[in-house]
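With one protein chain held back, the other chains of the complex are shown just where they sit.
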Amino acid sequence: MDEINYHDYLQLDKILNAQATESNKQNISAHDETLFIIIHQTYELWFKQLHHEADSIVEIMRKPSLNDNSPEVQTVVHRLNRMATILRVLIHQIDVLETMTPMDFLDFRDMLRPASGFQSWQFKMLEAKLGLKFEYRHGKEYYTSQLRTEHIDLIKKAETEQSFLQLVNIWLERMPFGPSPTTLRNVQDGAKARSREEGKSQAAKTEKDFFSAQNNAEIVWDFWNDYKKAYTNSLAEAEKDNLNVFDEVFFQQRESHYTFSAKANRAALFIMLYRGYPMLQAPFQLLNNLLEIDEQLSTWRHRHMNMVHRMIGTRIGTGGSSGKDYLKAAADKHYIFKEIAQLTSFLIERRKLPQLPKKIEEKLGFAGPGPLK
Amino acid sequence: MDEINYHDYLQLDKILNAQATESNKQNISAHDETLFIIIHQTYELWFKQLHHEADSIVEIMRKPSLNDNSPEVQTVVHRLNRMATILRVLIHQIDVLETMTPMDFLDFRDMLRPASGFQSWQFKMLEAKLGLKFEYRHGKEYYTSQLRTEHIDLIKKAETEQSFLQLVNIWLERMPFGPSPTTLRNVQDGAKARSREEGKSQAAKTEKDFFSAQNNAEIVWDFWNDYKKAYTNSLAEAEKDNLNVFDEVFFQQRESHYTFSAKANRAALFIMLYRGYPMLQAPFQLLNNLLEIDEQLSTWRHRHMNMVHRMIGTRIGTGGSSGKDYLKAAADKHYIFKEIAQLTSFLIERRKLPQLPKKIEEKLGFAGPGPLK
Amino acid sequence: MDEINYHDYLQLDKILNAQATESNKQNISAHDETLFIIIHQTYELWFKQLHHEADSIVEIMRKPSLNDNSPEVQTVVHRLNRMATILRVLIHQIDVLETMTPMDFLDFRDMLRPASGFQSWQFKMLEAKLGLKFEYRHGKEYYTSQLRTEHIDLIKKAETEQSFLQLVNIWLERMPFGPSPTTLRNVQDGAKARSREEGKSQAAKTEKDFFSAQNNAEIVWDFWNDYKKAYTNSLAEAEKDNLNVFDEVFFQQRESHYTFSAKANRAALFIMLYRGYPMLQAPFQLLNNLLEIDEQLSTWRHRHMNMVHRMIGTRIGTGGSSGKDYLKAAADKHYIFKEIAQLTSFLIERRKLPQLPKKIEEKLGFAGPGPLK
Partner (left out) sequence: MDEINYHDYLQLDKILNAQATESNKQNISAHDETLFIIIHQTYELWFKQLHHEADSIVEIMRKPSLNDNSPEVQTVVHRLNRMATILRVLIHQIDVLETMTPMDFLDFRDMLRPASGFQSWQFKMLEAKLGLKFEYRHGKEYYTSQLRTEHIDLIKKAETEQSFLQLVNIWLERMPFGPSPTTLRNVQDGAKARSREEGKSQAAKTEKDFFSAQNNAEIVWDFWNDYKKAYTNSLAEAEKDNLNVFDEVFFQQRESHYTFSAKANRAALFIMLYRGYPMLQAPFQLLNNLLEIDEQLSTWRHRHMNMVHRMIGTRIGTGGSSGKDYLKAAADKHYIFKEIAQLTSFLIERRKLPQLPKKIEEKLGFAGPGPLK
């Protein structure tokens, strides 16, 4: 086997010879065009890395038999954490681009038309892979209008495949913390009943303990009934309307534009509430890391928008649809994991949480401590 | 003189004994309340420091005889840079607050009502001092609704005094780069004429060289005429409407809700265009640092909004006016220095800039190099 | 109950009135002294927060019955992570201090003598609490020479109490992954034997499976024997000496200046190797977070040293013992968790790891998945 050389291993002959400036071709002096090229190349390299991580966690989550006892969930958590760390570097890089003043950018900006936008198919495909649906994109088709056909196809393909968010939904639904379908129907009846006979707690009676669906006679427990009571008590007068949203989120068949089912929402909330139990730790970190990624993406979009505004003002696309306006609308809209974020509204104080039955507590713990100690 | 002791000098007996948690008073366990108090205290200490810097630069800019040959403008630049550096730390600190999960916050959140918002009079007063006018605040009076009278008075006072932005306007107006009032009138006539007789360049004839107003017969130069021509040529077909905005920004008496006069805008643009000349370097840095501060403030507001959303969802003020909505509207609106930012739209390529006459170039240079060398 | 007011709750009357500059007292102009005071106050506030976290995790780790099935280990992990996050902000703050140029510092530096060093008893006490022993401090007594008696006492007390590092040692020793004492003796004999009869693998025979010490006849397994073989195979020729260190670290009674026993080292290595198993995830994160904290502390000391050097050069204490030299020596020496860091040297490739017996694997997993699904 040949010895490996750092320069060859990294294919630096390719990497370091991929910066051909337009200004050079046109024999015009524009010192900062090299920076413009190189920083975008680093962005694209990092996007490739983000895809490498995203693909790997999609693959793990796709396994029908994803095993909580394997390192797999932990691996997903770890890689999501890495993705957030990379996104922080990408945000930081904007500082470098901002050392290019508007006048410096003008030296070569017109030479790049129409390429001067941010037309990264990798980034758009990443959004799709994580869970941003086409119908929720600001500007719809606009975002692919200047891409090569082969790259549009890649994005479209990613949009039709199961996104990471959809896989998370399935994974959550598989968790044993939601009521069985029959119970669910009763709950829905109860929800309707509640609106008729407020205060009579009719709902309570119809809500069967979801664990009882496990055919475990010893554990009969109306968890969601108890929880809804506690949640109701926690609401201020002005917040009473939240109860309807509560029912909608956790007990009803939601409209198609939501990715998470009521069952998945219940599992996610349960994880947030009881994250202290060993079995829920990694799942909690997984959900939390998704929020972290969404926040970093949001900051990235926001800083990108501000940077573009500072760099080119309102000049491009003068007709009201300036670069900044498009970026702002996209930034406001493209929260990929907002369905997870909104669950925060339905938490209650830890000291008012329903106490889990002993039998269930045990199941959420480790097998080991007993015999091994 | 007594020896100075680190602990006493920093008054740590005060500082380190100012954390009394409500949870402790109510004998409830809430580990993270200490973090909540301490992080807000560090924010307030930094706000005090920002006021210290802001007051000092307001004082410098207020001098009618602010001398370009003194270190004063440089000092303003330096302190603005420090303020931006501090703001970066404040943004970074949000990372720490985000280690507090929603459930951890719920442990003590209700004990703080109605204080649980972000009611920093120092921050609001800082915005006012820098240049955010009351009438442009989102929610108007709302932002002072929970403050002590003495602090409301401080903010109101700051709102009536000359803001830093207003002082920058005056400083820019004082600069010798704009035409005299008589010339200005002609230019406005010319602007009107232009719209009547497009292409005849009537405006050119009436635009007297602004430097000629200096009674310097040798320098008669139609700078703004030349520049407008160059700018016109730089516009794409779809951008032609920008010309009207150009006239409005640089030659007309603008509506009262703008802080910068046309004269100040001309000086600011001139500085951006010819920042390479020694005399314009510090002024350019000053303007650039204001944009940097606005961007950091914007990022701060944005991350603060996201953090609040992640922490409490949509619970508080359920009636549509959640904490997040208020913060978002304020973040979208409160760009203090946007009048400077918009000037970017009127820049042109460096290689198409009108060449400055030798005599003017000399005046923008140093006195020294000649005889000292 | 009284309504809570933001300003009062944060005790801002205290906090914002604790900045009395010496320059003001002496009627000398020194604009940056306020920054000097305020930044140190923010440091001390954050140190107080670090103590709040450190105290809480020391308390948890002190429990003789620390339960792996409770959220407690996870809480320790989370708070260590927060400490690292805070340290990152503290490092970032140096950027702000560096906006003070040497000439700006000179405006007031001499007024502070002899307080001008960095005499934070909170920081020194924090080091002690985490595990820095007095005898390993650079300069020994020097670091307390200018402190108040009451604060020296606090540090000394922290030095005599069980440090977090010592508690981690005890916690690791309690873990069921090391051989029993009898086995250990045999191993030591084996180690001696090995050096006599190299290659005969006499050691292997005497190393009883540590799990067999659990009176579990089904699991008889020479884990450490297998591992040492695998490790030996992984060593390059020039690294063969590492084997002696291996024996010393994992099987011998180490000199008193080490905090970790051989038993604790074995448990820590086992955790690093098999971190994928659910029961080892939180312990792995705990160890990893300690390395992260050490690294942040190291960066903090390093940047602090560079900053002092840039600010005052070699002036103070001209006689060879400049501020910088002291800080450098301390930075080089004060790695609190280096005993954990060094274990990295003894890892081997994952694909060469001894496969854990089924029975043990099960014990490292969750109780739940079976019956609950």
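Details
Lettered A, B and C in written order, each chain numbered from 1.
Keep in mind that, in the parts below, a contact is a pair of C-beta atoms (placed from the backbone, for glycine too) under 8 Å apart; a residue touches a chain by one contact, two chains touch by 3 or more.
No experiment lies behind these values; they were computed from the predicted model shown.
Touching the missing chain, out of C:Leu90, C:Leu147, C:Leu273 or C:Leu286, is residue C:Leu273.
Contact with the chain not shown here comes from a single listed residue; of C:Asn24, C:Ser56, C:Gln166 or C:Gln342, that residue is C:Gln342. The omitted chain makes contact with just one of the residues C:Glu72, C:Asp226 or C:Glu295: C:Glu295. By the touch definition given at the top, chain A reaches the unshown chain through residues 3-7, 9-12, 14-20, 22, 31, 34-35, 37-42, 44-46, 48-49, 52, 56, 78, 81-82, 85-86, 88-89, 92-93, 95-96, 99, 111-115, 117-122, 146-148, 151. What chain C contributes to its contact with the hidden chain is residues 28, 101-103, 106-107, 110, 238-239, 241-242, 272-273, 275, 288, 291-292, 295, 298-299, 302-303, 306-307, 309-315, 317-319, 341-351.
Mapped onto chain B, contacts with the missing chain fall at residues 67-71, 74-75, 176, 214, 216, 275-279, 281-282, 362-369, 371-373.
Definition applied: only the chains that are shown with their structure count from here on.
When chain B is fitted to chain C on its Cα atoms, the angle of the rotation, on a 0 to 180 scale and to the nearest 5, is 180 degrees. Distance between chain A and chain C, defined via averaged C-alpha coordinates, is recorded as 33 Å.
Rounded to whole angstrom units, the spacing between the C-alpha centres of chain B and chain C is 43.
Shared contact sites, meaning residues of chain B that touch two or more other chains, are absent.
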